[in-house]
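Here you go, one structure.
Here the complex is missing a single protein chain, while all its other protein chains stay put.
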Amino acid sequence: MNSDSLTRAYTLLLKRDLILAIRRRAEMLNPLLFFVLVTSLFPLGIGAYPELLETIGPGIIWVAALLAAMLSLDGIFRSDFEDGTLEQFLLSSHPVSVLVLAKVLAHWLITGLPLLLVAPLLGILLGLPADAIRTLLLTLLLGTPVLSLLGAVGVALTVGLRKGGMILSLLVLPLYVPLLIFAANAVDTAAAGLPVTAHLSFISALLVLALSLSPLATAAALRISLS
Amino acid sequence: MTQTGNNTTLEAHELECIRDDRILFSNLGFRLEPGQALVLEGRNGSGKTSLLRILCGIRLPEAGMVTWGATDIGKLGADYHVHTAYVGHRDGIKLDLTPLENLAMARALGKPSDITLEAALEKVDLCGFEDVLTRNLSAGQQRRLALARLLVTDTVLWILDEPFTSLDTHGIKVIEKLLEQHTASGGMLAVTSHHAVNLNNTPTQTINLSA
Partner (left out) sequence: MFNNFFHKLASPKYFYGFSGRLLPWLATGFILLTLAGLYYGLVKAPPDYQQGDSYRIMFVHVPSAWMSLFIYVVMAGAGAIGLVWRIKLAEVISISSASVGASFTFLALVTGSIWGKPMWGTWWVWDARLTSELILLFLYLGIIALHNAIDDKRIAARATAILAIVGVVNIPIIHYSVEWWNTLHQGPTVTKFDAPSIHLSMLIPLLLMAVAFKLYYLMVVLMRARCEVIERERNTGWVKQLVESQ
């Protein structure tokens, strides 16, 4: 198959997933609401001391982002698995990893990108300074695609299981640790008025690594899960 | 439309399939040439679907192999899939898309055929439903849409798992006509069915997995 038809399949699949999301837009809001809700539980749980909140704010927001992303992960492949379209992707004449990439990109546009829209709001709620909020947005921009990419491997492995949800979190969360460490720390560092280029470079490196390897792993995992 | 010659022969060699400790079949072999049909019979759970999935390359056999033009299909990968179309138990269509959108996606996944999407819908008697959400179609109409996927890509081997499920007598006739046209133009079929498959003009071999 030539690259033209591959590009067509890629864009069509991306478009298809976005159309599907728009036709069921009520579901799109759920991870976003979860993100806001979990973050606002923390001040209630530990007390609204401005200094404390500012210290732990970046960590809270990032942990909430991890959990929100994780809850939405199942959507990447679950419905396609149930109606049999996932099978068709495996039987297509294109490399499955490229199709996977289109699906992950769609998933990120639907669930990852919206987190960026409400993140400044949460930053203000937790009393983060403006510099920190800017860094928070940058880390989310670079980091949420990593969440989707790594998560896709986990979903691909559990998509055939009846109770995949709990296992999925066990598989995926430990892999998120490096991102959490660097992203939350970058926001911390920015709040202290220090440069964060090193952090951002590291997160970018994670993104590049995930971008190049995870579609291959996901494709292999899908073949196994569906066999 | 379809290529003929030695490189379009599907062969199964000494296939064995085990599920939950039970040997569903073993030492199973056959040879399918262009223009021929293979019909699988057998009770529920006798391994018909498993065999079809092995022929697709989705499932690995416990032993033996499937070859396409004398090459292992596992090695061919996408070079094999470009010649095949599969309609499984599940329709492989999205209920929240229109029939046209579904077919457009199906076409992009393979090598496009010359027929337009509208013409493909007409061939399965779904004229006038182009822009209705698939969710609002009846079960039989959804099944026919799934079968319309076969037409929008240019493939030799059709692998069909219970294609006549939820179809009425008229629908069955429509689909049987499509299958006959396919083999008449050099295509190949591998079909499971509860109904008797009426392929009068096609050389057919039958394998009974319960025997």
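Here the chain labels run A and B in written order, and each chain numbers its own residues starting at 1.
In this text, a residue touches a chain if its C-beta (ideal position, glycine included) is under 8 Å from a C-beta of that chain, and two chains touch if they have at least 3 such contacts.
Since this is a predicted model, take the numbers as computed values, not measurements.
Only one of A:L12, A:L71, A:L175 or A:L211 touches the absent chain when the whole complex is considered: A:L175. Here the missing chain is touched by one residue of A:S40, A:S79 or A:N185, and it is A:N185. Of the options A:T11, A:S201 or A:S227, the residue whose C-beta touches the omitted chain is A:S227. Taking the whole complex into account, chain A touches the unshown chain at residues 150, 153, 157-158, 160-161, 163-164, 167, 170-171, 173-175, 177-178, 181-182, 185, 206, 209, 213-214, 217, 220-221, 224-225, 227.
Going forward, only the chains that are shown with their structure count from here on.
Distance between chain centres (mean CA atoms), chain A to chain B: 36 Å. Against chain B, in their complex, chain A makes its touches with residues 1, 5, 8-9, 12-13, 16, 19-20, 23-24, 79, 82-85, 87-95, 223, 226-227. Chain B makes touch with chain A in their complex at residues 53, 56-60, 78-79, 81-82, 84, 86, 88-97, 101, 104-106, 108-112, 149.
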